[in-house]
Structure formats: structure tokens, C-alpha cells
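Right, one structure below, let's go through it.
Only a single protein chain was left out; the remaining protein chains are all shown in position.
Right, chain A next:
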Amino acid sequence: MLALTLAFWTFVGLATIACLFMAWSLGANSNSPPFAPAIGANAVSTLRAAFLIGILAAAGAVTQGGSISETVGAELIRGTAITPLAATTGLLVAATFMSFGVYSGYPVPAAFATTGAMVGVGLSLGGDPAFGTYRRIVMFWLLVPPSSGGIAFLTAKLLRRDDIPETVGVPVLAAVVAGILANIRLGVIPHPDRSQGSIAELVSHALGSPTVLGVDPSVVGTTVVFAALSFQFIRRKVVASVERGIRSFLLVLGAIVAFSSGGSQVGLATGPLEALYGTELGLPSVVLLVIGASGILAGAWMGAPRLLQATSREYAQLGVRRSIAALVPGFVIAQTAIALGIPISFNNIIISGVIGGGLAAGSAGVSRRKIGVTVLFWVLTLVTSIGIGFGLYRLLSTLLGTS
């Protein structure tokens, strides 16, 4: 009994360390894009940006991370709960893939590695594949590049059009972003049916308004008010000075994207531990999210400055308008994924966004071969992480006699 307890706590310890490492590398590697354009445009300094990214991503992780974490932890496999050994194994596999990516320089998306590893260990545990979830996830993944590229393309077109002055184009974008912002789900806002509610829903509840033709007028009203206010706010700035106005928008947008990236990425580190922390230890889910968030915070503070320095100049050469075009889909798609609880790789969205924004400028200059290799590595990551997760769990459970 004592040995069993000892083994259990060893796994809790190991799994938590693996989770922290995973969160750390997510914070260090995939959270920098949001502010790189703002640094490139001299709207903020590198160190201040890294500081803000850490805080914002951690805040996003705690308030929005729950839905994706739940999917990764409970909805990838049917008929069995993830055991401590399985959780540790899954995280270990995912973390190894991440380290390989950092060490070798090959594109290894965390979303694919974690999802694959958890499916692998789950099947190895004797669980049944959750085909419905896989279909939703794969569908979403396939839609990410065209929609991210498409949104970026449209945004870039809007900002480049000569017949639409900046004093209209930029505030319109700000209005769209704010409208979505009113409807994103946050863990801190209560909701009668879900664990997360949005600001618009909160207003609707407070007013107790009925739905008209399936539409809640106060949700729509709140959305419109949000949109109108930020339109006005940004418009005033852009009218005063176009460049300064765009820079402030870039900064605000960066902050929102950093927040969204934290919310969409933390689940990849915490998801495998959902069953361990929730069921076995009986802790509220926010505990796990706070652990993940602190990992992301540490990672962002330690790793982001270097990465920001490396990419900010490129965004500067890309120009403010195309930088905005690359960020807008980052926000929109990350929030959609959070709403649907689908694990995503933030980097994929940004890459597609940069390509889409580039196409709007005429020549893309994108290398088909490099995109091909990138996609190949995405697929390889997914397939091999399933296989390794499956095999490693089988091996460990046999060795430790816990099968």
C-alpha cells in the first residue's frame, strides 16, 4: 500500500514537472508573435513586450484554458480515464517532441504532438478511439490554413485599398475585433450551463432578456456597443495621427492575441493531467490551469526576448498593415478554437496569416518546398506521436506491472 502511494505521488510529481516543462516551452516558443510587430513598429520595447506577453498569456491561460484542456484530457479517448502513468507518459512523449523541435529546428507543433501522444497512450490503455472528436479536430485543422490565410488576405486588402482611408479601415477592424471580444468565453464569468461565459452573455443574463427568433437582443446589443466604442476610440487616434493610431491598434491587438494564445496553448500542457488532478486529487480545474499558466509565464519571460528580437525586425520590414493582417486571424481563430475546445497550434495560424497577408500584396515569395516540408513535419509529428505514445505506455506499464 505504502509502495503504491509512493508510486502514485512519484507520478504526480513527474507529471507535474513534465507539464511545467511543456508549458514553459510553449511560453518560450509560441507566444512571441503577438508583440513582434508592435516592437517592429517601435510601439513598445522588447523587454516590456516580453513582460506583457508573460502576464497576458498567463491570464489567458487561467481564464480561457479550461475548454481545450478538457478536450485533451477527457474527450480524445472513450471508455477509460487517463491514469497517472498514462498522463506522465503522454506528457513525456509530447515534451520530447517539443525538445526535438527546438534542438533540431524542425517545425514540431505542440498541438499535434500532445494530441497524438494522448491518443496513443489512451488507445494503449485500452480505451476506444473517439472518432467524433477526431473528425471535429481534423476538420478544424484542415480549415485553419485557408481561413487564417483568407482573413489575413482580406484584412491586408482592406488596409491597402486606396478608396478606403485609414481613418475608416483601421477603426472598422478595431470594431470587428471588439465585437468578437464581447463574445469570447472567460472562465471568470459565470454561465448557467457552461463553466465559461462571455461578457455579452453576462449582460444578457443581468437584463434577463428573452430571445427573439433565436437571437438574444442584449447579446447583439452588447456586441454592437463594444464595436462602436472601440471604433470611436481607435478612430479618434487615427484621425489625430495615422501612424500613431495604427501603432496603438497594433499594441492592443498584440495584447489580445497574446491573451488568446495563452488560452489556446495551456491546455496542451495541462490537458493530460485533467483526470489526475480533477478525479484522483479532487482539485478544482483552476489549480491545474494556474500551474500551466506559471509555466507559460516563466517560459515567456525567459525565452521571448530572444525570439522577439529575432522576429521583430522582420515584421518591421513586413510593414504595419501586413503585420496587422497577420495578427487578426491569430485572434479570431484562436478564440474559435477555444470556444469549440479544439487544440490548435498557434504557430500554424500565424504562418498561414503571414502567407495570406503576403498574397494580398501581390507576390508571395513563399517557397512551396518549404511549405511542403513544414506540412510533412506536421503530419509526421501527429502520426509518430500516436505510435510512440502507444508503444511507450505499453512498455512502461509492462515494466512497472500496472497494466
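Here is the rule we go by: a contact is a pair of C-beta atoms (placed from the backbone, for glycine too) under 8 Å apart; a residue touches a chain by one contact, two chains touch by 3 or more; residues count from 1.
We take it that contacts and distances are computed from a predicted model.
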Practice prompt. Mind telling me which option in "Universal stress protein", "2-oxoacid oxidoreductase (ferredoxin)", "Glutamyl-tRNA(Gln) amidotransferase subunit A" or "Trk system potassium uptake protein TrkH" is what UniProt lists for the chain we can't see?
Written response: "Universal stress protein"
Fill in: Which residue of A:T155, A:N347 or A:S397 touches the chain not shown here
A:N347
Fill in: Residue of A:A240, A:V373 or A:L395 in touch with the missing chain, whole complex considered
A:V373
Discussion item. By the contact criterion defined above, which parts of chain A meet the unshown chain? Give residue numbers in ascending order.
Written reply: 29-30, 33, 101, 105-107, 307, 310-311, 313-314, 317-318, 326, 347, 350-351, 353-355, 358, 365-367, 369-371, 373-374, 377
